[in-house]
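Yeah, one chain of the complex is gone here, protein chain that is, but the others are all in their spots.
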Amino acid sequence: MLRAGVAVLAGHWRRHPLQLAMAVVGLVLATALWTGVQAINVEARASYARAAALLDQDRLARLLPRAGDRLDEADFVRLRRAGWLVAPVIEGAGEGADGRRLHLVGIDPLTAPPGALTLALAEGATLAAFITPPGRFLADAATAAAAAGQLPGPVEVVAGIAPGVVIGDVGIVQNLLGAEGELSRLILWPDQPAGLPDWQEVAPDLRRESPAAAGDLSRLTASFHLNLTAFGFLAFVVGLFIVHAAVGLAFEARRTGFRIMRALGLPLAALVALAAGELLLLALLAGAAGVALGYLVAGALMPDVAATLAGLYGAEVAGGLALRAEWWAGGLAMAVAGTLVAAAAGLLGLARMPALPAARPRAWARASGRRIGAQAAAGAAGVVLALTATALPGLSAAFVAVAALLLGAALVLPGMLAAALALLAGVVRGPVAGWFLADTRQGLSGLSLALMALLLALAANIGVGTMVASFRLTFTAWLDQRLASELYVTGRDEAEAEALRAWLAPRAAAVLPIWSVEGPLAGQPGEIYGVVDHSTYRRNWPLLAALPDAWNRVAAGEALLVNEQLARRAGLAPGDRLELPGGARLEVAGVYSDYGNPVGQAIVAAARLSSLYPRHERRRWAVRVAAADAPALARALARAFDLPAGAVVLQAEVKAASLAIFERTFAVTAALNLFTLGVAAVALFASLVTLAGLRLPQLAPVWALGLTRARLARLELARALMLAALVLAAALPLGLGLAWLLLARVNVAAFGWRLPMHLFPADWARLGLLALLAAAIAAAGPARRLARRPPADLLAVFAHER
Amino acid sequence: MSARPPVPRRAVLAAALAGALGAAAPAAGQGFAGLGGPAGGFSLPAPGPFAFPADHGPHWDFRVEWWYLTAVLAGPDGAGLGLQWTLFRTALAPGRGAGWISPQLWMGHAGLTTAGRHFGAERLARDGTGQAGVEPTPAFRAWIDDWELAAPAPPAPGGDALDRLAVAARGQDFAFRLRLEATGPIVAEGEGGYSVKSATGQASRYYSQPFYRAEGWVDLPAGRVAVAGLAWLDREWSSQPLAPGQAGWDWFGLHLDDGTKLMAFRLRDGGAGYGGATWIDPGGTSEPLPPGALRLTALATETVAGRSLPVRWRLELPARGLDVTVTALNPQAWMATLIPYWEGPVAVAGSHSGRGYLEMTGYE
Partner (left out) sequence: MLLAVEDLAKSHATGEGRVEVLRGASLALDAGQSLALTGESGSGKSTLLHLVAGLDRPDSGRIRVAGQDLGGLDDAGRARLRRETLGLVFQQFNLIPALDVAANLAFQARIAGRHDPAWCAALARRLGLDALLHRWPEELSGGQQQRVAIGRALAARPRLILADEPTGSLDEVAGEAVLDLMLGLVAETGTALLMVTHSLRLAGRLAGRVHLAGGRLAPC
């Protein structure tokens, strides 16, 4: 009996391979996108964890200079001589082959806290080779390749070191950075001997940073990962729409078969178990394929993700990918859970199915009208929830708003489409148009899931596209303001910097200092810049809000400017006061936009900076010169002083590099967007294909009454296009709402800056054409099949019991 | 004639540091950390008189060197305890460089052993930053981090720089500070301080100050305890001290109650081994004993850190009428350092009574 049941179930798929294909494709795509995004997340997080373990960055407290970014090595010795177990670290930027940025980290293996570091050493090089000039350097494979030949000693490959990081001996790295006697920080061992003197008396110039404060990087990147996860989930839901459509139709089409099996004596429980087992098998097979595909997707996106994290947050992530067991488990679990969710309605219907046919076989068409109404009510509740969440602060609330808005709108969609079609039906004349609209309306429930998927994909496209384009527009304008100087010059030491200034002074319109120190601002890591009073700043600096005579007061040393991030985090507005490291309290004269910078920043007069922090570095200059003369001046300067690459930077190059970073920042989002749209098109295609067979009873009478098959096929195509157009019309406001949420809520909560929203109708038009094209492609196949359908198929409607 | 084990026990510890932190520590059969290899650019010890106070300081052109102090003490209630303070110097290359570039490494070990507890601590440092070092003048000073073995003032005219010292160290849960005062002369080991180590001619420069009276305090988890007793300082440096094929050794440094000091060792090489001893009379006159003169027998073992170690010994030296049992005060005196070993105070009973220190290495 069970075997007979299996035969009946399998027989259906054999006779309708397309339906089976759709269910499989839906599951595979859904699982693939979910797995891919998860894989990227897992890989990136593992990368941070490795980096943190290797450098003890997140785990252990450290001592940092109160001002500036370097401390005196004597502080290290004083603390050790006082009994404090501290380990020195020197960090700085180096350059690898092809100008690739290297992050040089110098450590002392003898005083490093026990753990991963010694492990890395054990894998890499002997202690003697490591600390004896020219030294040994440790890096991951890709970084080692980039660093080869750029460092005095050989670079050993040690898996697990963060990308871009090259670890060397503290003394050798000091030498490479020209920082003899200087350290970046001291790592505090977790366990210290009892009875030590207060470290602040031993080294009063240092400040302690707890591990929590050091975790800023992970806080920032968390928002990016949340973003990715949200996208992955959206894609998964879209994929589930396909599965739901395919499985639902399969159940519907097999009603008669199920009923006959019941009538023949197959117990209901066995029938449900059979159906569930079939779904489980489907989910496992398609899920496995999906995980494999997801691995490919992740592999393709990973380099862009790595670039995004590096560009946006300064977090280095390996571009490579390892196939991890947890993806298989996670991906398959999602596939199974998703299939069961998608098939829940079908299984439930089956479990409740009476053995005898219902009195009105086509009653579900009426019931679907009620369902559309209930869905619309639930959707409206979702939109209300979205509006409520919008008013709340915080990143979670922002994402709740995004999710509620998207799901709510999706649920409302069928009801809105039905209303729109009813409205149109009242306007049009002609029997065929009337029938076309009425028939479309009646068929909505079968297509509604695919249409929801299309709506979500289009809205996400419009929303994210608007955000990215707004960002680009704002950022480009902002770059023009911020990078007003034509040339940026850095000396190897202060003496050379002074010589550079002297050489440049008669050759340039102005040579402006760029001096800065790092230190806590409002309790978080921050940087303080010193500027001189010059029209370059007065004219160009992008102030969002300011006191009337802001620049005069800054120049006079009595006020400062803060970036938007700091203003938002600390709740600062012009007129408030901000305490600088060391205790000085200055009035906030203005707030400026500072896109892409994760840390808080303040600007004071250069003289004020020097008086507050006498030890700050004085090596950088901004040079004003006619734009056309800048390249020649840069070449002449580099020749005159034999400057290394990177010491003289042209503004045009910085702009190009900055823009490139942001282009790549959103490349991942754009790719996921496109994927999602593709999945939605597949969903539409799947629904249309599976519906095609079921629609014959609707079409056969019309055909018999005198409409050709070709005309009916054209009408089917027109139906898909009309629905796509209606969905597009709904997606536009939804997408703009999404864009607003992303720009004004998510951005502010995640990054600390708000972006002005710009509208890009040309992009919408392009997307609209793309959506119509996708709908046309999706509908073309079923329509062509209808046009060529043998009359016998249509005639069968009148002759056979269905 | 050798006054010390042909394989200087502590040299292995110090030198193995390089191997332990590096890739693939060399196998024991090749001599720990490659010290069985040729001296490669390092100076080789030569016979001759010592030049103090300069020889109290570092000898940068030799591969290994140590300042090794052990003390047997008692508290006000008469309860015995022991402590060690050691500074090892290991050179990756001869000579010194400025700052971090200097190829010299420092390693400090501190231990404190009571009948019921054992505490150990370890410190590592690079040369050249001031984190660790040894200065023989104007007043002797050896230090790593806040651990110190130092003279409070320059020596009195005619006195030696090591006559008066203070020693202090601190670990996670213990600390100690002692004043040391020498009651006898510095003793040159081997042939006038030239100590031949093997039949193939390896040797070291080597002297001791075994006559310290010690007084001070130790901090235990229960609180501070005033202590007094005896201490022994060893100084040795060499460049190629190790013979191949040797697994480990057992070493004794005993203060007998009649004022005699006895140093005895046995080197384990899988065969009969190689033993030796030095008899130092209360006036400071030392007599090296020929190999085989002293008989060592393990009487009882105990499981320590997963290994089976002899913690009760019989020592027989018929020429001097010595037949004693040496018993560890605390069988669990395990130093869980980078290179782990057993080091702790012992009690001497039998034909003679006294106190001392026992060291056992190379037990797997």
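For clarity, chains are labelled A and B in written order, and residue numbers in each chain start from 1.
Everything that follows uses one rule, which is that a residue touches a chain if its C-beta (ideal position, glycine included) is under 8 Å from a C-beta of that chain, and two chains touch if they have at least 3 such contacts.
Because the structure is predicted, anything quoted here is derived from the model rather than measured.
Under the touch definition stated at the start, the shown chains contacted by the missing one in the entire complex are A. In the complete complex, the residue from A:A351, A:A710, A:A729 or A:L759 that touches the missing chain is A:A710. Checked against the hidden chain, the listed residues A:A333, A:V432 or A:A573 yield one contact partner: A:V432. Touching residues on subunit A toward the chain that is not drawn are 360-363, 365-366, 430-432, 434-435, 438-439, 441-443, 697-698, 700-711, 791-792, 794-795, 797-799.
In this section, only the chains that are shown with their structure count from here on.
Averaged C-alpha coordinates put the centre of subunit A at 61 Å from the centre of subunit B. Listing the residues of subunit B that touch subunit A in their complex gives 17-19, 21-23, 92-93, 99-101, 103, 105, 121, 124-126, 129-131, 143, 145-146, 170-173, 175, 219. Residue ranges of subunit A in contact with subunit B, taken from their complex: 73, 76-77, 80-83, 85, 108-111, 118, 121-133, 169-172, 174-175, 180-181, 191, 193-195.
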